[in-house]
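One protein chain is absent from this view; the other protein chains keep their places.
A and B are the chain letters, set down in written order, and residue numbers restart from 1 in every chain.
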Amino acid sequence: MMLWANTNLHFVLVGTTLFGFSAGVLGCFAFLRKRSLIGDALAHAALPGVCIAYLLTGTKVQGVLILGALGSGLIASYILNAIVRHSRIKEDAAIGLVLSVFFGIGIMLLTHIQHLPMGNQSGLDKFLFGQAASLIGKDLYLFGGLAAAVITVTFLAYKEFKVIAFDPGYAETIGIPVRRMDVLLTLLIVTVVTAGLQAVGVVLMAAMLITPAAAARQWTNQLWRMLLLAGIFGAVAGSAGAIASAVAPRMPTGPWIVMAITAIFVVSIVFAPQRGILARVLRQFRNATRIQQENVLKTLYRLMEDAPQSTPTVDMVRRYRHLSIRRTLHLLKRLQRMGFVSEGTRPEEWLLTADGRTRAEALVRRHRLWEVYLTQYLQLGKGHVHADAEEIEHVLTPELEQELEALLGYPVQDPHARPIPYSRDGGPK
Amino acid sequence: MTASLWIIATGILAAAACGLLGSFLVLRKTSMLGDAISHAVLPGIALAFLISGSRNPIPMLIGAGALGLITAFCTETLHRVGRLQQDASIGVTFTWLFALGVILISMYAGQVDLDQECVLYGEIAYVPWDVWLWNGLDMGPRAIWVLGATFLIDLVFVLTCYKELKLTTFDPQLAESLGISTRLFHYLLMAAVSLTTVAAFESVGAILVVAMLIAPAAAAYLLTDRLSRMLVLAMIIGAASAVTGYLLASWLDASIAGAMATMSGIFFALSFFLAPRHGLLPKHFARLSTK
Partner (left out) sequence: MTTEAAIAVRDLTVAYHRRPVLWDVSSNFPAGHLIGIIGPNGAGKSTLIKAIMGLVPVASGEVRILGDTLKRQRHLLGYVPQRSSVDWDFPTNALDVVLMGRYGKFPLFRRPGKKDRAIAMECLEKLGMSSYADRQISQLSGGQQQRVFLARALAQDAEVYLMDEPFAGVDAATEQAIIVLLRELREKGKTVIVVHHDLQTAADYFDWVALLNLRIIACGPIDQTFTAENLRATYGGRLNLLTAIGEELSK
């Protein structure tokens, strides 16, 4: 008994993994063309095809039913395009329309079949909600073949799909048969969708196409990496779902696969480096700290500029920048570790080191250069330029600074008649 | 006989409520949000079931209404904060919530008298037998009361906020410049859609709700150039789909909700080909005659 359960789990596991991989890869192209929800429509549209195939042939042979699903999926995608092209109905409404009407037809046919006196008609509804647990050895050939087909086509038509996804109009002008490639892509998606229906069901099929792509997009800016990642995410989610439903036998597989892929998505959108939400917040936070540190450096410089004889104290810095004592001390300690400031002879006193002085000079120079620029080129009054310069001084790059210096002709004073400090190497000629 | 009348009446009420709101969804290019909400209310309904332990409509309305707004909110947040494109935001949100709903239902299968089939294509055939007893009085099918109330609420909402809905749909910038909040009306509309979905789901199922939201509105959009007429036409086409759908279903001995959705698609196809000004054939002949 245990052994049997195990082999079955193997089938399910391999099947859902292969399927997850194929769906993840293909979903990327739909995602990049901003047509993610088309997968949803195609999944719903497969149902009437399955029913009609059964009504016509009377068999439940896998291949026949899948051919039916393929047929109605292709018809649906043709109708969808025709509605958008030949009427003022927009794409979103066309998708919703095709999705719900095809599904309605499917449901009608399905219930019609269930009420027919043919017997042995149960089993069609596994296309509706998915029954991964019923996957058997034969199905694996299907999923394996599918994955192989997806990988081959993606590999062969990689550059075409890439150009089309990026800019279909341009692809057309360089002689890529966009329409035919679109049909090929639709065909592949319909195939994956049809196969996947048995694993996750109609409604959740959309997740297998959209979510891995959306998650993978967070991690990379390169298409081939995105495809690979989306495939892996889909595969991981597929196997996780299979295991979850094996642990708790009454659990349907499909929803657990979707939960797994959504978890991957959430992790991606929060934690991905660069694009992730956390990374962006951290970046902002670090930036804010850097700006505060630079402001403290600059303040020490200004205080020493105003009163060259005395040494600035923590309290003076704090008042100048409206910071708390704790925060000021924390910033000073950090700057000390970086070698920009050192403690003075008396307690509470802080001094700029040589390095710190160079850094502070650079900041003050940028600040004052910008003030000159604003008054000369934007005709702003002297009183209006300080706040702006406070921000710009932290973002001016050395190249821009040089350009600014050259443009302004190395001025020696800012609009408030304060000297502009030039470092020894790049001073006025 | 009265049973069929009750079923048809239920279908008509659901169709009218959906047609009214669906017209705005279609014009605002947010049809898929309607689709998403109609699926995503599932966990809300399941939770309401688990907590209240009954099919009492009030907790269900609250649960599902909350989920509807959460869907709209999640989609917007993923788009704005997560910088994910709109279509993917919708797809990720509703599939996840639907999966959650299915899991809740199968975890508590014993306590929850609900299943996926019922959610997707409803049990409109049972409507006449599920009556509302009030002080021991038979008040008629419960679904009629629930849907009737929903339809009235939607109607009052659209009538009172007609000019705001119209302006925020047509020209959001002008609306903002006049001090009318586009976001407020977006969320009000989504709340109404959620409410309607929940009210309708039990009797007609999620899929018919989506069909009724989009197909009649899209058909009406091709038939007229006036918004007020479009709203009325959408309701009429929806009602016609309900009536003919019922006939089709009894002829085929098949799902009533499925047949109603099918008929709404057929009405759309008629309008797509034959609509006097925007239909495919009249446009085609007009082109031929000018040649």
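Things worth noting here:
The definition used in the following text is that a contact is a pair of C-beta atoms (placed from the backbone, for glycine too) under 8 Å apart; a residue touches a chain by one contact, two chains touch by 3 or more.
If you're wondering where the values come from, they're calculated on a predicted model, not measured in any experiment.
Under the touch definition stated at the start, the shown chains contacted by the missing one in the entire complex are A, B. Within the complete assembly, B:Thr169 is the residue of B:Thr30, B:Thr169, B:Ser241 or B:Ser271 that touches the hidden chain. Summary of contacts with the chain left out: across A:Ala45, A:Val101, A:Leu124 or A:Leu374, the touching residue is A:Leu374.
In the full complex, chain A makes contact with the omitted chain through residues 88, 373-374, 377-380, 384, 387-388, 391-392, 395-397, 400, 403-404, 407.
Residues of chain B in touch with the missing chain: 27, 160-164, 166-167, 169-171, 173-174, 176-180, 221, 224-227, 229-230.
Criterion: only the chains that are shown with their structure count from here on.
Centre-to-centre separation of chain A and chain B, using mean CA positions: 31 Å. Those residues of chain B that touch chain A in the shared complex are 25-26, 29-32, 34-35, 39, 78, 81-88, 90-92, 95-96, 98-100, 102-103, 106-107, 109, 116-117, 120-121, 207-208, 210-211, 213-215, 217-218, 221-222, 248-249, 252-255, 257-262, 264-265, 268, 272, 278, 280, 283. Interface residues of chain A facing chain B in the complex, by the touch rule stated above, are 31, 34-37, 39-40, 83, 86-90, 92-97, 99-112, 115, 125, 128-129, 203-204, 206-207, 209-211, 213-214, 217, 250-252, 254-256, 258-259, 262, 265, 269, 275, 277.
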